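Sending over a structure as structure tokens; questions will come in a sec.
With one protein chain held back, the other chains of the complex are shown just where they sit.
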Amino acid sequence: MAKFEYAPAPESRAVVDLKPSYGLFINGEFTETEGGSAFKSISPATEEVLAEVTDASEADVDRAVAAARRAFNGAWGRMSGADRGKYLFRIARILQERAREFAVLETLDNGKPIKESRDVDVPLAAAHFFYHAGWADKLEYASLGSNPRPHGVVGQVIPWNFPLLMLAWKIAPALAAGNTVVLKPAETTPLTALLFAEVCQQADLPAGVVNIVTGAGATGQAIVDHPGVDKLAFTGSTGVGKMIARSIAGTRKKATLELGGKAANIIFDDAAIDQAVEGIVNGIFFNQGHVCCAGSRLLVQESIADDVDKRLKRRLSTLRVGDPLDKNTDVGAINSKAQLQRITELTAAGEAEGATRWSPECELPSKGFWFRPTVFTGVSQTHRIAQEEIFGPVLSVLTFRTPHEAVAKANNTPYGLSAGVWTEKGSRILWMADQLRAGVVWANTFNKFDPTSPFGGYKESGYGREGGRHGLEAYVTTEGKA
Amino acid sequence: MSPATTQNQRTPAADTRVDVRKTYKLYIGGKFPRSESGRSYEVTDAKGRFLANAAQGSRKDARDAVVAARGAVAGWAGATAYNRGQVLYRVAEVMEGRRAQFVAEVRASEGVTERQAESLVSQAIDRWVWYAGWSDKYAQVLGGLNPVAGPYFDISAPEPTGVVAVLAPQASSLLGLVSVVAPVIVSGNTAVVLTSELRPLPAITLSEALATSDVPGGVVNLITGRTAEVAPWLASHRDVNAIDLAGAAGAADVVWGDLELAAAENLKRVLRPAGTSADAVEPDWTRTPDLSRLTAFLETKTVWHPKGR
Partner (left out) sequence: MVDATARARDLLGVSRLTNAALTTWLHGLPGVDQVGCEARAAGLGTRSIKTTSKAWAIDTAISMIDLTTLEGADTAGKVRGLCAKALNPDPTDSSTPRPAAICVYGDMVPTAKEALGSSGVNVAAVATAFPSGRASMAVKLADTRDAVAAGADEIDMVIDRGAFLSGRYLDVFNEIAQVKEACGSARLKVIMETGELVTYDNVRRASWLSMLAGGDFIKTSTGKVAPAATLPVTLIMLEAVRDWRDLTGEMVGVKPAGGIRTSKDAIKFLVAVSEVAGDDWLDPYWFRFGASSLLNDLLLQRQRMRTGAYSGPDYVTDDSPSLY
């Protein structure tokens, strides 16, 4: 028993007003499904049922697209950029005002620590709306062409790892550019999107500009296939991303895809070692490793590999795994049983392949979905755990001798979302950044996001960028309308 | 509170409340001092009727304002763009809350109708919002990577120039004022503003909005008074980095060329007033601006770094 035990410090759930069931948010109001069904959203930390949520039918998707189209042809399409911006400012402000509510709800539904939803997810989501509010009436400055215009109706499907933040990344630029939206949150994390619908109402956003349609794979497919949707934006697995790319082939429907990754976090022998260890930890254990750009491969220079291994394991033993609502929790619950099974299977494969497995000792709650932070050493490129995205708190450690070797190993993957470089030598940082085939390079830091900073991948990590001036490109067109 | 309604009432009628009238002071370093000279001057409405006594700022007030503005540069320029944008957006929120006061003062100062005053105030608030939204974007539009012919990372980025003296427009007492102040401070500069000589009241109310909006003291300093008296001291001040001469247009006894001459002593960046040759005119502030008022007060810094293993 440690000398300094932290007593439980639970964030109160009382701030959230959970309804027993939720309909769909179409045309500015909550409405019952036409022909769809219901499913339950549970807390992955306790397996308790949080609420019943609608599984939207094709008819529901059709209604939502029609509402979005009417809004685009009507009030929203006629509105000046400055006025669109004002609605986005209102939304940003309300997110700030209701920040605690959103943070607690996100933690309940997703399983991530309250510390993260409170300090990262919700503030960044509000910041995205603030940033894009300012672009709405300045598009002519964004080097998007002489007369950038919105596409029309945008269909957006988002994942379960950062539910509210991914919603902000999708909706804010879409609306800033003048589009209207039909968005489907992930089936395991619909609740903050449904609360966001309330924010739209509080902001008096014209009906149909934002439509939230909950459901699972079939609902997502209905959105992808709908002929009334002009553009798609998807964040999720590479597998589904490829399906979408196939679905739209031969059509004029545009898409941006933000998919998986297997990022290399590269530590050189002259790195600021204590901060590098923090970077490793942030890279793969932040958000339980449910991060597309997670630093899931540690590439450590061989001469310091033992020292880094020792420091890393010592640091991991201070990580606190447990109740996501406890303010001192560092690592929360795995989002679903299915995801837990996948992580379990892949880590078993890692052991079978001959890598050495290690986890710090920590007690896990009896209910809920949990996985201890895990480190595999003695990993080589051909191991499944070095190639496949695990999407969990599992780190694979490989070594290298020279910068060229690090680059070769880092790039030797179909993915290309992000990479980390740790060295005190500036010229090496810039050289490495040039060589790495990744959309985001973090030098002496990791997992940093900002609404002004474009994010997206190379190769099978997807195409298109979100955030910054570059992120606006996907949401406007300079082509004539047919 | 409408100053115009109390004009000819020396004796209050039985059912009229005796109002508490506002004192108009300077805004320097986040505080509201009177002029160190102790002087004031009469401000009248468009029809010549008395509105208020405004502080008559002196060269020493301007000197103190520059000290305050310089002291505020490090913190304001060092804040994140996001933070500056939030603060500026908050100013717009507070202005919106004080609409009625601004409308009354603009109406009285400029002699426009109620409807026109409403429109001008709305535009002023919207103008402020427009500039607030630029804080975290202009660097992306104005800066960028330079593809030099060698193994170097080479980037150019805009930076604020420092302390900017601003002669606010003489005629457009709120919209024009906002249009010259917001672009200066959104990028991290601080401002010493000489308000419209004859129409200073909306400016002081604006300073109240600034003081209650998390704008750090010294970022904006407002001096009311005679433009011809104070402007030359700002134009020649060697700790002022740039000067906006918009308010030379229509100002009594002001020759903007002389001010530019004085500014040349320390090579201030000079934004000349609108107009042709020696004439200075006030432009149409209702037109949506471009980036020129931003870029006028930005320096460009270029950084090189080799790329090598």
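Order of writing sets the labels: A and B. Residues in every chain begin at 1.
Convention: contacts are C-beta pairs under 8 Å (C-beta built on N, C-alpha and C of every residue); 3 or more make two chains touch, one makes a residue touch a chain.
These figures come from a predicted structure and were not determined experimentally.
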Shown chains touched by the chain that is not drawn here: A
Sole contact to the chain not displayed, among A:E47, A:E345, A:E424 or A:E479: A:E424
Touch with the omitted chain, as defined above, among A:T46, A:S359 or A:N444: A:N444
Hidden partner chain, touching residue among A:T46, A:N73 or A:N328: A:N328
Selected from A:E47, A:E97 or A:D119 as touching the chain missing from the view: A:D119
Of A:V49, A:A272, A:A338 or A:A408, the residue in touch with the unshown chain: A:A272
Absent-chain interface as seen on chain A, which is shown: 2-9, 115, 119, 270-275, 278-279, 318, 327-328, 424, 444-445
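Definition applied: only the chains that are shown with their structure count from here on.
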Chain A - residues contacting chain B, complex: 82, 85-86, 89, 127, 130-131, 133-135, 137-138, 141-143, 402-404, 426-428, 430-434, 451-452, 468-469
Touching residues on chain B, where the partner in the complex is chain A: 81-82, 85-86, 89, 126, 129-130, 132-137, 140-141, 153, 291, 305-309
